[in-house]
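Removed: one protein chain of the complex. Kept in place: all other protein chains.
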Amino acid sequence: MVRLAASAAVSVAVPARERASSALSLGFVTGFLSLIVALPIAALVWASREDGASGFWDAVSSPEGVAALKLTLVMAAVVALVNAVFGTLIAWVLVRDRFRGKSLVNAVIDLPFALPTIVAGLVLVALYGPSSPVGVNVYGTRTAIALALLFVTLPFVVRTVQPVLIELDTEMEEAARSLGAREAAVFRRIVLPNILPGVLSGVTLAFARAIGEIGAVVIISGNLPYRTELSSVFVYNRIQSGDRSGAAAVAVLLLAISFVLLLAVGALRRLATRHDAAA
Amino acid sequence: MSISIRNVSKQFGDFVALDDVSLEVPTGSLVALLGPSGSGKSTLLRIVAGLERPDAGAVHIADEDVTGHAPQERGIGFVFQHYAAFKHMTVYDNVAFGLKIRKRPRAEIRGRVHELLELVQLEGFASRYPAQLSGGQRQRMGLARALAVDPKVLLLDEPFGALDAQVRKELRVWLRRLHDETHTTTVIVTHDQEEAMEVAETVAVMNRGKIEQVAGPVELYEHPANEFVMEFVGAVNRLGDAFVRPHDIELSLVPNGTTREAMVVRVVHLGFDVRVELVRDDGEAISAQLTRDEAAALELREGQIVYVRPTRQTTFVRD
Partner (left out) sequence: MPLRSLGLRGVAIGYLVVILLGPLSMVFWRTFEHGFGQAWEAISAPGSVHAFELTLIIAAIAVPANTVFGVVCALAVVRGRFRGKGLVNAFVDLPLALSPVVVGLSLFLLYGRGGWFYGLFADHGIQILFALPSMVLATIFVSVPFVAREVVPTLREIGNEQEQAAHTLGASGWQTFWRITLPSIRWAVVYGVVLTTARCLGEFGAVAVVSGHVEGKTETATLRVQDLYENFNLPGAYAISLVLAAMAVIVLVTMTVIRPREEIA
């Protein structure tokens, strides 16, 4: 979806009645967010401090936890990169190509948004697990994790690149051709620089999603500690065994990463529009 | 570097954009393709550029058949109505693009780019981005960019269409001067007859996928080939079968043999020219054009009765 800058809302003198109702709605918004999001997060951060700095460090640096975190970050990075390539490719085909059934393919892209992740995990193990009808069994391997994460992150890059491609002035490409650039050069010098912010923000969103995923991986990965156990599963296990502060410490780490990624997406959004002509 | 368009046809679905069009553009000339929207002029230009493929016919550039060639291979320079500026590159990089693609040495590129920026009067703007330029500046950059690769032919697709009237006038003069200096074979597409007449030596008037007439501005105006051309290249009064230019309508305060009575409806002062809208005794609306002095001598007022007759008229034989 492309959103263009709107006509600026003209400011009008605000009567008392309106000020009261906007104060009310602001109160509702902050109250709701506090209750639902902010307070639980605060409780989490607080709990991670329970055992002090050394306790926090011990919990975060446990061998199993570190292994889980490393695996999580590496897998998320791999998946993000695969998405960068294939997501852009799929977006390109959806925007520039024309074939029967294209709108069906376009609709299917959103499936990971609509399908419960546990169902995704189940069908992945059905197709790529021990009783695979195509003879592919990756149960309990890191490949399985990659497949599950690729499933759930599929839409991100596609949906961030599509609107950019749609908006892209094809005349720039024609101009490049008229100046002698071959197709590869046209893509590399004209298309890519302009879609890059879109690709990057999709990649960042995919990365953030992959780091937190549990439903899709919990079945097919086997959750073997040090081998196929992701941070999300690690935290879950810590909770089940009653180690709340240990779980909280790792969770806070994940929270911090998520936060940084959100900031990155925001920055990328601003980067994307820096070359757009003023009004 | 002449252009030869031979029997080119093009259809978009059911819509016939070009119907067996042929045109010769001599080396070093500046030809305008003039016509209303839908006349096929842009399509023709894009076919010459290789941005569209014709359904039939051939295009030759510098005596070489380029009909099957991609735009990259034709050695053309193309200027777009909406500039097609590379918005992620500076003005310098935009103009240098074609040279970088051809892997020219950096020093050569630098020299050429600055030479061109000077030519288009954008010297200080090299490190700016297109978003920071005005429309007119962006289009001058577009011209510099197209010229940088020493194109065999220069093709301009309604280059001033997106600009303010004043900027448009300035750039027209400027383009003419540029052509006089560089002598690159140029084809310009426009729907503005004033622009075509001012800039080009030869104008090809197009309508509904066909070329109606190819001639110089004077010839076009004085001896239009048909009704369409006459009506398109200038204002015209249609009085029955006769076509009369507004400035060929003579107004007098007293009748004489061949004059008819008419009432002044409106007098519009357009600087030096004065346009007088009249209604003739038989109800026909007439638009006459007088000089300031002529109008003053007649002391024209709304509602006044005057006497009109055409000093010159044209009729066309229907075939």
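As written, the chains take the letters A and B, and residue 1 is the first residue of each chain.
Just so it is clear, a residue touches a chain if its C-beta (ideal position, glycine included) is under 8 Å from a C-beta of that chain, and two chains touch if they have at least 3 such contacts.
Because the structure is predicted, anything quoted here is derived from the model rather than measured.
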item	value
Where the missing chain makes contact, among the chains that are shown	A
Among A:Thr160, A:Ser178 or A:Ser232, the residue in touch with the chain that has been omitted	A:Ser232
Touch with the omitted chain, as defined above, among A:Ala80, A:Leu154 or A:Ala272	A:Leu154
On subunit A, residues whose C-beta touches the chain left out of the figure	1-10, 12, 17-18, 21-22, 25-26, 28-30, 32-33, 36-41, 43-44, 46-47, 86, 89-90, 92-94, 96-97, 99, 103, 105-120, 122-124, 126-128, 133-134, 147, 150-151, 154, 183, 205, 208-209, 211-215, 218-219, 231-233, 235-236, 239, 244, 247-248, 251, 254-255, 258-259, 261-262
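Just so we're on the same page, only the chains that are shown with their structure count from here on.
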item	value
Chain centre separation in whole Å, for subunit B relative to subunit A (CA means)	52
Residue numbers on subunit B that touch subunit A, as the complex places them	49-51, 70-72, 76-78, 80, 82, 84-88, 97-98, 101-102, 129-131, 142, 145-146, 148-149
Complex contact set, residues of subunit A against subunit B	169, 171-172, 174-182, 185, 189-190, 193-194, 275-278
